[in-house]
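Below is one structure; the comments refer to it alone.
With one protein chain withheld, the remaining protein chains of the complex are depicted in position.
And now, chain A:
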(Lines give C-alpha, C1' and ligand atoms only; values in the text may rest on other atoms or scores of the structure.)
Protein backbone atom coordinates (compact mmCIF):
# COMPACT_ATOMS: atom_id res chain seq x y z
CA UNK A 1 0.00 0.00 0.00
CA UNK A 2 1.87 3.03 -1.16
CA UNK A 3 -1.11 4.99 0.16
CA UNK A 4 -1.74 7.48 -2.53
CA UNK A 5 -4.70 9.61 -1.76
CA UNK A 6 -6.63 11.28 -4.48
CA UNK A 7 -8.13 14.41 -3.12
CA UNK A 8 -11.42 15.50 -4.65
CA UNK A 9 -9.56 17.96 -6.78
CA UNK A 10 -6.89 16.67 -9.10
CA UNK A 11 -4.07 17.08 -6.63
CA UNK A 12 -2.19 14.07 -5.49
CA UNK A 13 -0.40 13.91 -2.25
CA UNK A 14 1.55 11.00 -0.94
CA UNK A 15 1.14 10.09 2.65
CA UNK A 16 3.94 7.75 3.43
CA UNK A 17 6.96 7.18 5.51
CA UNK A 18 8.43 10.44 4.27
CA UNK A 19 6.14 12.58 6.33
CA UNK A 20 6.75 11.16 9.76
CA UNK A 21 10.13 11.91 11.23
CA UNK A 22 11.74 8.86 12.73
CA UNK A 23 13.70 10.99 15.19
CA UNK A 24 16.56 8.54 15.47
CA UNK A 25 19.11 11.36 15.29
CA UNK A 26 17.44 13.13 18.22
CA UNK A 27 17.74 9.87 20.10
CA UNK A 28 21.42 9.57 19.24
CA UNK A 29 22.15 13.11 20.41
CA UNK A 30 20.31 12.55 23.68
CA UNK A 31 22.06 9.22 24.09
CA UNK A 32 25.49 10.85 23.79
CA UNK A 33 24.36 13.33 26.41
CA UNK A 34 23.10 10.48 28.59
CA UNK A 35 26.50 8.76 28.42
CA UNK A 36 28.50 11.93 29.06
CA UNK A 37 26.64 12.74 32.30
CA UNK A 38 27.58 9.49 34.12
CA UNK A 39 31.18 9.82 32.87
CA UNK A 40 31.27 13.30 34.37
CA UNK A 41 29.87 11.90 37.61
CA UNK A 42 32.46 9.11 37.58
CA UNK A 43 35.33 11.58 37.20
CA UNK A 44 33.76 13.69 39.93
CA UNK A 45 33.65 10.77 42.38
CA UNK A 46 37.30 9.97 41.67
CA UNK A 47 38.37 13.57 42.15
CA UNK A 48 36.43 13.87 45.38
CA UNK A 49 37.68 10.61 46.89
CA UNK A 50 41.32 10.35 45.73
CA UNK A 51 42.01 13.73 44.19
CA UNK A 52 42.58 12.23 40.78
CA UNK A 53 40.59 11.09 37.79
CA UNK A 54 39.86 7.37 38.32
CA UNK A 55 41.93 5.06 36.19
CA UNK A 56 38.89 3.22 34.91
CA UNK A 57 37.33 6.34 33.43
CA UNK A 58 38.17 5.57 29.83
CA UNK A 59 37.13 1.93 29.94
CA UNK A 60 33.99 2.73 31.89
CA UNK A 61 32.99 5.52 29.53
CA UNK A 62 33.73 3.40 26.48
CA UNK A 63 31.84 0.47 27.98
CA UNK A 64 28.71 2.45 28.66
CA UNK A 65 29.00 4.24 25.32
CA UNK A 66 29.42 0.96 23.50
CA UNK A 67 26.37 -0.58 25.17
CA UNK A 68 24.30 2.51 24.44
CA UNK A 69 25.56 2.48 20.85
CA UNK A 70 24.58 -1.15 20.36
CA UNK A 71 21.12 -0.44 21.77
CA UNK A 72 20.76 2.59 19.53
CA UNK A 73 21.79 0.66 16.41
CA UNK A 74 19.32 -2.08 17.29
CA UNK A 75 16.55 0.49 17.62
CA UNK A 76 17.60 2.12 14.37
CA UNK A 77 17.48 -1.21 12.59
CA UNK A 78 14.51 -2.94 14.18
CA UNK A 79 12.26 -0.16 15.49
CA UNK A 80 13.00 2.93 13.38
CA UNK A 81 9.95 4.91 14.44
CA UNK A 82 10.20 4.23 18.15
CA UNK A 83 9.98 6.92 20.77
CA UNK A 84 13.26 8.88 20.87
CA UNK A 85 13.30 9.40 24.64
CA UNK A 86 12.89 5.99 26.24
CA UNK A 87 16.36 4.67 25.45
CA UNK A 88 18.36 7.78 26.50
CA UNK A 89 16.39 8.15 29.73
CA UNK A 90 16.92 4.51 30.68
CA UNK A 91 20.61 4.71 29.73
CA UNK A 92 21.13 7.78 31.89
CA UNK A 93 19.51 6.15 34.92
CA UNK A 94 21.50 2.98 34.42
CA UNK A 95 24.74 4.94 34.07
CA UNK A 96 24.07 7.01 37.18
CA UNK A 97 23.24 3.83 39.07
CA UNK A 98 26.56 2.32 37.99
CA UNK A 99 28.47 5.38 39.17
CA UNK A 100 26.69 5.37 42.49
CA UNK A 101 27.35 1.65 43.02
CA UNK A 102 31.01 2.16 42.13
CA UNK A 103 31.15 5.08 44.52
CA UNK A 104 29.79 2.92 47.35
CA UNK A 105 32.32 0.21 46.46
CA UNK A 106 35.07 2.69 47.33
CA UNK A 107 33.75 3.14 50.84
CA UNK A 108 36.14 1.79 53.49
CA UNK A 109 33.24 1.13 55.81
CA UNK A 110 31.39 -1.08 53.36
CA UNK A 111 34.62 -2.85 52.41
CA UNK A 112 35.06 -3.88 56.02
CA UNK A 113 31.68 -5.62 56.11
CA UNK A 114 31.89 -9.42 56.11
CA UNK A 115 29.82 -10.05 52.99
CA UNK A 116 31.28 -7.26 50.87
CA UNK A 117 31.62 -7.77 47.12
CA UNK A 118 32.69 -5.19 44.60
CA UNK A 119 29.35 -4.61 42.99
CA UNK A 120 30.15 -2.22 40.14
CA UNK A 121 31.81 -4.73 37.73
CA UNK A 122 28.92 -7.11 38.27
CA UNK A 123 26.39 -4.38 37.68
CA UNK A 124 28.21 -3.47 34.46
CA UNK A 125 27.92 -7.11 33.43
CA UNK A 126 24.21 -7.11 34.29
CA UNK A 127 23.80 -3.93 32.26
CA UNK A 128 25.46 -5.60 29.30
CA UNK A 129 23.13 -8.59 29.71
CA UNK A 130 20.20 -6.23 30.07
CA UNK A 131 21.05 -4.41 26.84
CA UNK A 132 21.49 -7.79 25.17
CA UNK A 133 18.02 -8.79 26.34
CA UNK A 134 16.70 -5.45 25.06
CA UNK A 135 18.20 -6.14 21.64
CA UNK A 136 16.83 -9.69 21.69
CA UNK A 137 13.35 -8.37 22.48
CA UNK A 138 13.59 -5.93 19.57
CA UNK A 139 14.81 -8.62 17.18
CA UNK A 140 12.42 -11.40 18.07
CA UNK A 141 9.34 -9.44 19.02
CA UNK A 142 8.50 -8.14 15.58
CA UNK A 143 4.98 -7.29 16.59
CA UNK A 144 3.77 -6.97 20.14
CA UNK A 145 0.40 -8.45 19.23
CA UNK A 146 2.08 -11.84 19.07
CA UNK A 147 2.10 -11.76 22.86
CA UNK A 148 -1.68 -11.72 22.82
CA UNK A 149 -1.66 -15.37 21.79
CA UNK A 150 0.06 -16.29 25.02
CA UNK A 151 -2.47 -14.71 27.36
CA UNK A 152 -3.19 -17.73 29.53
CA UNK A 153 0.29 -19.20 29.17
CA UNK A 154 1.65 -15.97 30.59
CA UNK A 155 -0.76 -16.19 33.48
CA UNK A 156 0.59 -19.64 34.23
CA UNK A 157 4.19 -18.46 33.85
CA UNK A 158 3.59 -15.51 36.16
CA UNK A 159 2.12 -17.76 38.83
CA UNK A 160 5.06 -20.16 38.55
CA UNK A 161 7.51 -17.28 38.78
CA UNK A 162 5.75 -15.99 41.85
CA UNK A 163 5.61 -19.37 43.56
CA UNK A 164 9.23 -20.30 42.80
CA UNK A 165 10.75 -18.50 45.80
CA UNK A 166 8.52 -20.57 48.09
CA UNK A 167 9.76 -23.90 46.74
CA UNK A 168 11.95 -25.46 49.42
CA UNK A 169 15.58 -25.71 48.41
CA UNK A 170 15.18 -23.17 45.66
CA UNK A 171 13.95 -20.14 47.50
CA UNK A 172 16.13 -18.06 49.74
CA UNK A 173 15.07 -15.98 52.67
CA UNK A 174 17.18 -12.83 52.58
CA UNK A 175 16.56 -10.26 55.30
CA UNK A 176 13.06 -11.46 56.00
CA UNK A 177 11.64 -11.43 52.49
CA UNK A 178 11.35 -14.64 50.52
CA UNK A 179 11.50 -13.20 47.04
CA UNK A 180 14.70 -14.79 45.80
CA UNK A 181 15.60 -18.05 44.20
CA UNK A 182 19.11 -19.40 44.27
CA UNK A 183 20.48 -20.94 41.12
CA UNK A 184 23.59 -22.90 42.05
CA UNK A 185 26.65 -21.46 40.34
CA UNK A 186 24.83 -18.45 38.95
CA UNK A 187 23.77 -16.56 42.00
CA UNK A 188 20.31 -15.51 42.99
CA UNK A 189 17.41 -14.25 40.95
CA UNK A 190 14.33 -12.27 41.81
CA UNK A 191 11.55 -13.82 39.74
CA UNK A 192 9.04 -11.17 40.82
CA UNK A 193 10.74 -8.63 38.57
CA UNK A 194 10.06 -10.76 35.51
CA UNK A 195 6.60 -11.74 36.69
CA UNK A 196 5.72 -8.06 36.47
CA UNK A 197 6.12 -8.08 32.68
CA UNK A 198 4.54 -11.48 32.12
CA UNK A 199 1.57 -10.56 34.28
CA UNK A 200 1.08 -7.32 32.33
CA UNK A 201 0.82 -9.43 29.17
CA UNK A 202 -1.83 -11.62 30.80
CA UNK A 203 -3.86 -8.70 32.14
CA UNK A 204 -3.75 -6.94 28.77
CA UNK A 205 -4.90 -10.03 26.91
CA UNK A 206 -7.57 -10.88 29.44
CA UNK A 207 -9.00 -7.38 29.80
CA UNK A 208 -9.08 -6.85 26.06
CA UNK A 209 -11.54 -9.71 25.80
CA UNK A 210 -13.52 -9.08 28.95
CA UNK A 211 -13.63 -5.33 29.16
CA UNK A 212 -17.05 -4.83 27.69
CA UNK A 213 -18.58 -7.24 30.16
CA UNK A 214 -16.76 -5.48 32.97
CA UNK A 215 -17.69 -2.01 31.80
CA UNK A 216 -21.27 -2.37 30.65
CA UNK A 217 -22.93 -5.07 32.71
CA UNK A 218 -23.15 -3.17 35.94
CA UNK A 219 -25.71 -1.66 38.23
CA UNK A 220 -25.62 1.89 39.41
CA UNK A 221 -25.58 2.30 43.13
CA UNK A 222 -24.89 5.53 45.00
CA UNK A 223 -23.17 7.07 42.01
CA UNK A 224 -20.88 4.11 41.53
CA UNK A 225 -21.15 1.41 38.93
CA UNK A 226 -21.14 -1.91 40.71
CA UNK A 227 -20.04 -4.80 38.54
CA UNK A 228 -21.84 -8.11 38.62
CA UNK A 229 -20.55 -10.79 40.91
CA UNK A 230 -19.20 -13.02 38.17
CA UNK A 231 -17.32 -10.11 36.64
CA UNK A 232 -15.86 -9.33 40.00
CA UNK A 233 -14.30 -12.79 40.04
CA UNK A 234 -10.99 -12.04 38.36
CA UNK A 235 -10.25 -8.97 40.45
CA UNK A 236 -10.95 -11.01 43.56
CA UNK A 237 -8.61 -13.75 42.37
CA UNK A 238 -5.81 -11.28 41.67
CA UNK A 239 -6.43 -9.67 45.02
CA UNK A 240 -6.25 -13.03 46.74
CA UNK A 241 -3.01 -13.87 44.94
CA UNK A 242 -1.41 -10.60 45.90
CA UNK A 243 -2.48 -11.11 49.51
CA UNK A 244 -1.02 -14.60 49.42
CA UNK A 245 2.27 -13.18 48.17
CA UNK A 246 2.14 -10.76 51.02
CA UNK A 247 1.56 -13.51 53.56
CA UNK A 248 3.93 -16.19 52.33
CA UNK A 249 6.73 -14.13 50.86
CA UNK A 250 6.25 -11.21 53.24
CA UNK A 251 6.80 -8.92 50.31
CA UNK A 252 4.62 -5.86 50.60
CA UNK A 253 6.07 -4.14 47.55
CA UNK A 254 5.47 -6.87 45.00
CA UNK A 255 1.94 -7.48 46.16
CA UNK A 256 1.17 -3.76 45.99
CA UNK A 257 2.75 -3.61 42.56
CA UNK A 258 0.68 -6.43 41.09
CA UNK A 259 -2.60 -5.38 42.55
CA UNK A 260 -2.01 -1.74 41.63
CA UNK A 261 -1.09 -2.66 38.09
CA UNK A 262 -4.25 -4.72 37.74
CA UNK A 263 -6.44 -1.89 39.03
CA UNK A 264 -4.78 0.62 36.70
CA UNK A 265 -5.31 -1.63 33.70
CA UNK A 266 -8.87 -2.39 34.74
CA UNK A 267 -9.61 1.31 34.99
CA UNK A 268 -8.07 2.03 31.61
CA UNK A 269 -9.92 -0.85 30.00
CA UNK A 270 -13.36 -0.07 31.43
CA UNK A 271 -13.23 3.68 32.18
CA UNK A 272 -15.09 3.01 35.41
CA UNK A 273 -13.96 4.99 38.45
CA UNK A 274 -15.64 2.45 40.71
CA UNK A 275 -12.78 0.02 40.06
CA UNK A 276 -10.31 2.49 41.52
CA UNK A 277 -12.49 2.89 44.60
CA UNK A 278 -12.81 -0.89 44.97
CA UNK A 279 -9.11 -1.38 44.39
CA UNK A 280 -8.05 1.14 46.99
CA UNK A 281 -10.52 -0.24 49.54
CA UNK A 282 -9.48 -3.82 48.90
CA UNK A 283 -5.75 -3.14 49.04
CA UNK A 284 -6.17 -1.11 52.22
CA UNK A 285 -8.24 -3.86 53.82
CA UNK A 286 -5.76 -6.52 52.72
CA UNK A 287 -2.73 -4.62 53.92
CA UNK A 288 -4.27 -3.83 57.30
CA UNK A 289 -5.50 -7.40 57.69
CA UNK A 290 -2.14 -8.97 56.93
CA UNK A 291 -0.23 -6.42 58.98
CA UNK A 292 -2.28 -7.37 62.01
CA UNK A 293 -0.74 -10.83 62.23
CA UNK A 294 2.50 -10.82 60.24
CA UNK A 295 5.40 -9.70 62.49
CA UNK A 296 7.72 -8.82 59.59
CA UNK A 297 5.20 -6.38 58.14
CA UNK A 298 4.46 -5.05 61.61
CA UNK A 299 8.12 -4.14 62.07
CA UNK A 300 8.08 -2.32 58.76
CA UNK A 301 4.99 -0.38 59.77
CA UNK A 302 6.56 0.42 63.15
CA UNK A 303 9.73 1.65 61.46
CA UNK A 304 7.60 3.80 59.21
CA UNK A 305 5.50 5.34 61.97
CA UNK A 306 8.36 5.97 64.35
CA UNK A 307 11.75 5.49 62.70
CA UNK A 308 13.62 7.09 65.59
CA UNK A 309 12.25 4.57 68.08
CA UNK A 310 13.22 1.68 65.81
CA UNK A 311 16.68 3.16 65.46
CA UNK A 312 17.15 3.39 69.19
CA UNK A 313 15.78 -0.10 69.77
CA UNK A 314 18.17 -1.44 67.16
CA UNK A 315 21.11 0.46 68.62
CA UNK A 316 20.42 -0.63 72.17
CA UNK A 317 20.18 -4.19 70.96
CA UNK A 318 16.64 -4.73 72.17
CA UNK A 319 16.12 -8.44 72.43
CA UNK A 320 12.42 -8.95 71.85
CA UNK A 321 12.72 -11.44 69.05
CA UNK A 322 12.03 -8.87 66.33
CA UNK A 323 14.68 -7.69 63.91
CA UNK A 324 14.73 -3.95 64.36
CA UNK A 325 16.02 -1.85 61.53
CA UNK A 326 17.90 1.37 61.85
CA UNK A 327 17.96 1.93 58.12
CA UNK A 328 14.74 3.90 57.80
CA UNK A 329 16.06 6.58 60.13
CA UNK A 330 19.50 6.52 58.51
CA UNK A 331 17.97 7.06 55.09
CA UNK A 332 16.07 10.07 56.39
CA UNK A 333 19.28 11.45 57.87
CA UNK A 334 21.03 10.95 54.57
CA UNK A 335 18.34 12.96 52.79
CA UNK A 336 18.49 15.61 55.49
CA UNK A 337 22.26 16.03 55.42
CA UNK A 338 22.09 16.35 51.65
CA UNK A 339 19.97 19.46 51.83
CA UNK A 340 19.00 21.29 48.69
CA UNK A 341 22.14 20.97 46.61
CA UNK A 342 23.74 17.92 48.20
CA UNK A 343 27.23 17.30 49.49
CA UNK A 344 28.63 16.46 46.07
CA UNK A 345 29.60 13.11 44.58
CA UNK A 346 31.73 11.03 46.91
CA UNK A 347 31.42 13.37 49.85
CA UNK A 348 28.37 11.97 51.61
CA UNK A 349 28.23 9.34 54.32
CA UNK A 350 25.38 7.24 53.09
CA UNK A 351 27.64 4.18 53.43
CA UNK A 352 26.65 4.30 57.09
CA UNK A 353 23.45 2.57 55.95
CA UNK A 354 25.74 -0.43 55.49
CA UNK A 355 24.13 -3.33 53.67
CA UNK A 356 21.54 -2.54 51.01
CA UNK A 357 23.09 0.91 50.65
CA UNK A 358 23.56 0.20 46.96
CA UNK A 359 20.29 -1.60 46.35
CA UNK A 360 17.14 -0.67 48.27
CA UNK A 361 18.58 2.50 49.70
CA UNK A 362 20.47 3.80 46.70
CA UNK A 363 18.11 6.73 46.47
CA UNK A 364 19.30 7.87 49.91
CA UNK A 365 22.84 8.10 48.53
CA UNK A 366 21.57 10.22 45.68
CA UNK A 367 19.61 12.30 48.16
CA UNK A 368 22.69 12.96 50.22
CA UNK A 369 25.20 13.57 47.47
CA UNK A 370 23.03 15.32 44.89
CA UNK A 371 20.52 16.85 47.27
CA UNK A 372 16.91 17.71 46.61
CA UNK A 373 17.82 19.17 43.22
CA UNK A 374 19.40 15.90 42.06
CA UNK A 375 16.66 13.64 43.42
CA UNK A 376 14.00 15.79 41.79
CA UNK A 377 15.83 15.53 38.48
CA UNK A 378 16.02 11.75 38.86
CA UNK A 379 12.34 11.47 39.77
CA UNK A 380 11.53 13.65 36.77
CA UNK A 381 13.51 11.30 34.54
CA UNK A 382 11.43 8.41 35.89
CA UNK A 383 8.35 10.51 35.30
CA UNK A 384 9.38 11.12 31.71
CA UNK A 385 9.83 7.39 31.11
CA UNK A 386 6.33 6.80 32.46
CA UNK A 387 4.98 9.69 30.40
CA UNK A 388 6.47 8.24 27.24
CA UNK A 389 4.90 4.90 28.11
CA UNK A 390 1.47 6.47 28.60
CA UNK A 391 1.96 8.48 25.42
CA UNK A 392 2.74 5.23 23.62
CA UNK A 393 -0.46 3.74 25.00
CA UNK A 394 -2.43 6.73 23.73
CA UNK A 395 -0.88 6.50 20.30
CA UNK A 396 -1.21 2.72 19.97
CA UNK A 397 -3.95 1.68 17.61
CA UNK A 398 -4.74 -1.78 18.93
CA UNK A 399 -6.39 -2.25 22.32
CA UNK A 400 -3.93 -4.94 23.37
CA UNK A 401 -0.96 -2.65 22.74
CA UNK A 402 -2.70 0.17 24.58
CA UNK A 403 -3.35 -1.97 27.63
CA UNK A 404 0.10 -3.54 27.62
CA UNK A 405 1.83 -0.17 27.36
CA UNK A 406 -0.27 1.33 30.12
CA UNK A 407 0.23 -1.74 32.29
CA UNK A 408 4.00 -1.75 31.89
CA UNK A 409 4.37 1.98 32.47
CA UNK A 410 1.93 1.80 35.36
CA UNK A 411 3.95 -0.99 36.96
CA UNK A 412 7.12 1.00 36.42
CA UNK A 413 5.57 4.09 38.01
CA UNK A 414 4.22 2.10 40.95
CA UNK A 415 7.59 0.51 41.55
CA UNK A 416 9.30 3.90 41.60
CA UNK A 417 6.62 5.20 43.92
CA UNK A 418 6.82 2.24 46.28
CA UNK A 419 10.62 2.36 46.54
CA UNK A 420 11.03 6.14 46.66
CA UNK A 421 8.08 6.49 49.02
CA UNK A 422 9.51 3.78 51.25
CA UNK A 423 12.99 5.26 51.43
CA UNK A 424 11.64 8.75 52.03
CA UNK A 425 9.27 7.60 54.75
CA UNK A 426 6.01 8.26 52.93
CA UNK A 427 4.89 4.63 53.06
CA UNK A 428 6.31 1.60 54.90
CA UNK A 429 9.57 0.30 53.48
CA UNK A 430 9.42 -2.58 51.09
CA UNK A 431 12.18 -4.66 49.66
CA UNK A 432 11.99 -3.51 46.09
CA UNK A 433 14.66 -2.08 43.85
CA UNK A 434 14.72 1.30 42.20
CA UNK A 435 14.51 0.46 38.48
CA UNK A 436 17.88 0.88 36.70
CA UNK A 437 19.55 2.66 39.61
CA UNK A 438 19.78 -0.08 42.18
CA UNK A 439 22.24 -2.94 42.24
CA UNK A 440 20.62 -6.18 41.17
CA UNK A 441 20.76 -8.34 38.09
CA UNK A 442 17.10 -9.34 37.88
CA UNK A 443 15.93 -5.78 38.17
CA UNK A 444 18.23 -4.46 35.46
CA UNK A 445 17.42 -7.34 33.09
CA UNK A 446 13.67 -7.11 33.61
CA UNK A 447 13.56 -3.35 33.22
CA UNK A 448 15.57 -3.41 30.00
CA UNK A 449 13.14 -5.99 28.67
CA UNK A 450 10.28 -3.72 29.74
CA UNK A 451 11.80 -0.76 27.90
CA UNK A 452 12.32 -3.02 24.89
CA UNK A 453 8.64 -3.94 24.79
CA UNK A 454 7.60 -0.30 25.20
CA UNK A 455 9.91 0.67 22.34
CA UNK A 456 8.39 -2.05 20.19
CA UNK A 457 4.85 -0.83 20.90
CA UNK A 458 5.82 2.80 20.31
CA UNK A 459 7.46 1.86 17.03
CA UNK A 460 4.22 0.25 15.88
CA UNK A 461 2.18 3.18 17.16
CA UNK A 462 4.26 5.90 15.55
CA UNK A 463 4.85 4.15 12.25
CA UNK A 464 3.20 6.49 9.75
CA UNK A 465 1.26 4.27 7.36
CA UNK A 466 0.35 0.99 8.99
CA UNK A 467 1.06 -1.91 6.73
CA UNK A 468 -2.06 -4.02 6.60
CA UNK A 469 -1.09 -6.82 8.91
CA UNK A 470 -2.63 -10.23 8.62
CA UNK A 471 -3.88 -9.64 5.11
CA UNK A 472 -1.19 -10.79 2.75
CA UNK A 473 -3.71 -11.74 0.08
CA UNK A 474 -4.44 -8.12 -0.71
CA UNK A 475 -1.30 -7.71 -2.72
CA UNK A 476 -1.38 -11.10 -4.32
CA UNK A 477 -4.89 -11.00 -5.66
CA UNK A 478 -5.11 -9.86 -9.21
CA UNK A 479 -8.42 -9.07 -10.72
CA UNK A 480 -8.55 -10.24 -14.28
CA UNK A 481 -11.26 -8.60 -16.27
CA UNK A 482 -12.38 -9.87 -19.64
CA UNK A 483 -11.51 -7.19 -22.12
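Everything below uses one rule, namely that a residue touches a chain if its C-beta (ideal position, glycine included) is under 8 Å from a C-beta of that chain, and two chains touch if they have at least 3 such contacts; residues count from 1.
Note that contacts and distances are computed from a predicted model.
Chemist: Just to verify: the chain that's not displayed, which of "Antibiotic biosynthesis regulator FhaB", "ABC transporter substrate-binding protein", "Xylose transport system permease protein XylH" or "Putative Zn-dependent peptidase" does UniProt list as its protein name?
Modeler: So, among "Antibiotic biosynthesis regulator FhaB", "ABC transporter substrate-binding protein", "Xylose transport system permease protein XylH" or "Putative Zn-dependent peptidase", the name matching the hidden chain's UniProt entry is "Antibiotic biosynthesis regulator FhaB".
Chemist: For the chain left out of this view, which of A:370, A:386 or A:404 touches it?
Modeler: A:370
Chemist: Check the options A:70, A:129, A:213 or A:384 and report the residue that touches the missing chain.
Modeler: For the chain that is not drawn, the touching residue is A:384.
Chemist: Among A:113, A:288 or A:341, single out the residue that touches the unshown chain.
Modeler: Here the residue in touch with the unshown chain is A:341.
Chemist: In the complete complex, the non-displayed chain touches which residues of chain A?
Modeler: Counting only chain A, the missing chain is touched by 3, 5, 7-9, 11-15, 18-21, 23, 26, 30, 33-34, 36-37, 40-41, 44, 47-48, 51, 84-85, 88-89, 92, 341-345, 347, 370-371, 373-374, 377-378, 380-381, 384, 387-388, 395, 462, 464-466.
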